[in-house]
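Handing you a structure now.
One protein chain omitted, others in place.
Let's look at chain A:
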């Protein structure tokens, strides 16, 4: 999948202009996109057992969360450390809407995306004037605030105990439990396709170019008429919708909700997916989500050593390839292409 899509270059100068020569033509990208996701859609034919499909579904959810984070963190340059709170809001919005308000699961799924978007707009207000590390701290504080409110309102949210028996999704009369998870697999894949399509169209649009311009040269972008207030809100809101939906899907799939989604460990995993993949690519985060999720499963036998090996690998990749896995793939692809060309 990786070599067919060839994500756009990381160079800021090139990324800032929508029609720079170094960019992949949209037709090439569309072909890679369709081929890549068609391959993913064929995976249940190879992996028949429920557990392998479960791993893939989790990888899809992580991929949605990580790639949306790449929009605000990578393209927007907004160090939003409350991204996982938006995911958590999706989880709890879905759980409470279906359990307490008896919403239809699909309506609740969509509503969770909207609620996460509203929350993102709300959190943008205090960070409009802030830069860099201060944004990290406020958004981090926001995430903690949401978690603390959920813990303290235990009568509704279940507090630290969490919620169980959350209604799952349905597809007509299809039996969601006895189909080897194939329905959930294709719903998760469809969500990932929709989210990725949305993100790629967004970053290739004029709005996408303007948020990159704000990141790379704020004064110049503002002087050329880009509104930092509007674009920052747009960035955060755009990154929140599918994140919230992913949270809702996660709750529907797991059938329970717990405050673990606000914890540092999940945030660290997802953040390493974004950075390991290479920021400002969208595809990088998705690839890294697959790599890390499958890698974590593959190392299940190592027990306590697993998080340590993962940590060492993350540090190693970050030190050797600052532009992440995508940079690594590009470097090796470039070397390979150079070697193939030479004899001719």
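We adopt the following convention: a residue touches a chain if its C-beta (ideal position, glycine included) is under 8 Å from a C-beta of that chain, and two chains touch if they have at least 3 such contacts; residues count from 1.
As a working rule, contacts and distances are computed from a predicted model.
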Check: Which one, "Amino acid/amide ABC transporter membrane protein 1 (HAAT family)", "Spore germination protein", "ABC transmembrane type-1 domain-containing protein" or "Ring-1,2-phenylacetyl-CoA epoxidase subunit PaaC", is the UniProt name for the chain you do not see?
Finding: "Amino acid/amide ABC transporter membrane protein 1 (HAAT family)"
Checklist line | Of A:30, A:130 or A:176, the residue in touch with the unshown chain | finding: A:130
Note to self: Please identify which residue in A:55, A:266, A:291 or A:318 touches the non-displayed chain.
What the structure shows: A:318
Check: Given the contact definition stated above, which residue among A:63, A:84, A:138 or A:192 touches the chain not shown here?
Finding: A:138
Item checked: Residues in chain A touching the chain absent from view -> 73, 79, 125-126, 129-130, 132-134, 136-138, 140-142, 144-145, 148-149, 151-152, 264-265, 268, 271-272, 275, 279, 304-305, 307-308, 310-312, 314-315, 318-319, 322
